[in-house]
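Starting off with a structure, shown below.
The other protein chains are all here in position, but one chain of the complex has been omitted.
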Amino acid sequence: MSAIEDLYREIILDHYSSPRNRGELPAPALKIEGANPLCGDELVLYIEEKDGQIKQVKINTKGCSISQASASLMTEAIVGKKIEEIQKIIENFKDMMLKDGSFTPTVDLGDLEVLEGVKKYPVRIKCALLAWNTLIEGLKALQNHKKPEPVVME
Amino acid sequence: MSAIEDLYREIILDHYSSPRNRGELPAPALKIEGANPLCGDELVLYIEEKDGQIKQVKINTKGCSISQASASLMTEAIVGKKIEEIQKIIENFKDMMLKDGSFTPTVDLGDLEVLEGVKKYPVRIKCALLAWNTLIEGLKALQNHKKPEPVVME
Amino acid sequence: MLNVQKIREDFPILNQKIHDKPLAYLDNGSTSQKPKVVIDAITNYYNWYNSNIHRGIHTLSEKATEAYENVRKIVADFIKAPDPEEIIFTRNATEAVNLVAYAWGRKNISTGDEILLTEMEHHSNLIPWQILAKEKKAVLRFIPITQNFTLDLDKIEDLITSKTKLVAVTQMSNVLGTINPVKKIAGLAHKAKALFLIDGAQGVPHSGIDVANVNCDFLAFTAHKMLGPTGVGVLYGKKKLLEEMDPFIAGGSMILEVWQDRATWNKVPYKYEAGTPNIADVIAFGEAIKYLQNIGMENVRNHEKELTAYALKKLCETEDLTIYGPKNPELQGGIISFNFSAKGGSDSVGIDIHPHDVGTIVDQEGVAIRAGHHCCQPLMRKLGIPGTARASFYIYNTKEEIDQLTFALGKVKEVFARL
Partner (left out) sequence: MLNVQKIREDFPILNQKIHDKPLAYLDNGSTSQKPKVVIDAITNYYNWYNSNIHRGIHTLSEKATEAYENVRKIVADFIKAPDPEEIIFTRNATEAVNLVAYAWGRKNISTGDEILLTEMEHHSNLIPWQILAKEKKAVLRFIPITQNFTLDLDKIEDLITSKTKLVAVTQMSNVLGTINPVKKIAGLAHKAKALFLIDGAQGVPHSGIDVANVNCDFLAFTAHKMLGPTGVGVLYGKKKLLEEMDPFIAGGSMILEVWQDRATWNKVPYKYEAGTPNIADVIAFGEAIKYLQNIGMENVRNHEKELTAYALKKLCETEDLTIYGPKNPELQGGIISFNFSAKGGSDSVGIDIHPHDVGTIVDQEGVAIRAGHHCCQPLMRKLGIPGTARASFYIYNTKEEIDQLTFALGKVKEVFARL
């Protein structure tokens, strides 16, 4: 597999062209915006939580294939899961994307692992992280019962 | 003669240690200040003119040997002379100090010629010119019957 | 025409492989590469006469001062400025514009005054005016662009009024490649008694300028886009204006006399060059200009016209490609912005393949282009796109490199064809 095919795996292109869980959720679902202004990537994430579990997730994204696929893959990975489980996924995902050296997950990352190929393209890592950073802030807002601030990455 | 002796001719050192025409003149003699702030050189020049002739010159100087000697030599070169003659001396002196290549004066510069050695030290040329630039402005002020502005060199 | 092969020998960096492909450096709008003479000038300075300037009376300091001041003459000659003292060295074009915004703007702009820009300005010729306008309650206005990506000259006359104090326009758009009729705009500005500033960051490197003929009041440009080192910009300003303005950055060298509570200013240009300047790089910039002069700016422009014509043809032949720009080498410099669409992509961004994806994939083919908003977010918003991919040329680029680009764009399609 060439480096470029490793980055643009079919599964990524698939999520790019047919994004999952696209759309909006009505209040009282949590709504949080995220942006990567230097790239022009933008998204709005909606999460409906009940008893510590994410019942529904919707997302609207604009941006490059990596940021869109990452957002779409993320929604699939978290929907229906308990927040504690999700925290572990987030942790593992960020380790995978940011830590040097080879990486062994402590939870099953499933399809998310295809995003490891992004690591070889340092400038593209933040494309992959946008949805996740937005999610992190969203979960914090849920926990603190606060209205979330938009997430702006540099 | 070493380069440095060519710069610090005895005549220069002599004018430095025993400056001629030092002092002040009472009004209505023209009084004009000159400064080379980046070097710290300062002077006050007094000229008494009558019928187009410089009757008396006095000068008070602070500064390096070159600026002081040049001022002192200048007073000797102009006292008692007609303004037209002085203009010629100024022109010749400035040509000697600023023009590239060898120089042949069109008037007798007398002792002033010892200052030609300064030419080899470009940063010191403005030391030699301070008194002269002040004189130029002083003569202009006399001609225009105006109070002269201080001369500030950069 | 240029002997490009010979020129390329002067640029060691071009002779390398990227991802095992020969480098095709088509990101000259961001920064140009530097010929050996420029790099050598830096080495030579540090190895032989590095010293602080204007301050020492020892030999090295004299040499450094002379070499540094000589570049003022070289620059003045290059842009046909009447007086080398009208040349101020800054860090980059951005700082040059800021200098005017602070030193001229703070003194001359007041409530209700208008500053006229264009829709295609780089952030560096926009944000300084936004900040000034906010501080002084002044108003920014914008000359719009036409369907053809050129300035809408018909609108200019309405937009310049008696309230207009400054018109600030880019000589060449760093996104569209559009070359603006600066001389004409200068005339209109002056008729309304407004000053005229040119952002020459893109224009000067590729077509040169004659400030006396154009009759601009200020010109900002930057060495690193014209074969010079990073860290040097130029502000040209008319002497009288520079003399009237207040200082901007203050400190050593820009003063005459200093007391504890006050100071007087040194003469122009020193008044605007506080502290130790970027001596080595200014000296090296002199070599960059001499290199360009040796080639001749007309030849530079002609070479780029040829490349642009060729690239436009090739890119127009490429399926699904939108080009943002006049698409006419007479009206545009060697800059081509485009977006790439492919079947099946998400259309939520108004384009089909995001420029960042294009940039990443062509890089794998050795092609360096830039992708993004190019510091022109308002223009992107106007065009309804998040960014563009941009190829930009200089004296050392070849038609083969453009072929390499179009080949690489084929790869982009291949990758996304798997959709």
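So that you can tell them apart, the chains are marked A, B and C in the order they are listed, and the count of residues begins at 1 in each.
Heads up, the rule we're going with is that a residue touches a chain if its C-beta (ideal position, glycine included) is under 8 Å from a C-beta of that chain, and two chains touch if they have at least 3 such contacts.
Computed from a predicted model, the values in this text were never measured in an experiment.
Colleague: Which of these touches the unseen chain: C:Asn3, C:Thr59 or C:Thr146?
Modeller: Answering carefully, the residue with contact to the hidden chain is C:Thr59.
Colleague: Using the document's contact rule, name the residues of chain A that touch the chain not shown here.
Modeller: Touching the missing chain: residues 35, 37-38, 121-124, 152, 154.
Colleague: Across the whole complex, list the residues on chain C that are touched by the chain not included here.
Modeller: 12-13, 16, 18-19, 23, 25, 27, 30-31, 33-34, 38-39, 42-43, 46-52, 55-61, 91-95, 97-98, 101, 119, 122-128, 130-131, 134, 140, 142, 222, 224, 229-233, 247, 249-255, 257-263, 274-281, 356, 359-360, 362-363, 367-372, 375, 377-378, 381
Colleague: Taking the full complex into account, what residues of chain B touch the chain not shown?
Modeller: 2-5, 7-8, 10, 13-14, 16-17, 19, 37-41, 60-66, 68, 121, 124, 127
Here is the rule we use: only the chains that are shown with their structure count from here on.
Colleague: Could you tell me the distance, in whole angstrom, between the mean C-alpha positions of chain B and chain C?
Modeller: 48
Colleague: Calculate how many whole Å lie between the centre of chain A and the centre of chain C, each centre taken as the average of the chain's C-alpha atoms.
Modeller: One centre to the other, that is 38 Å.
Colleague: Taking each residue of chain A in turn, which ones touch at least two of the other chains?
Modeller: none
Colleague: Two-or-more-chain contact residues of chain C, please, as numbers and ranges.
Modeller: As it turns out, chain C has no residue touching two or more other chains.
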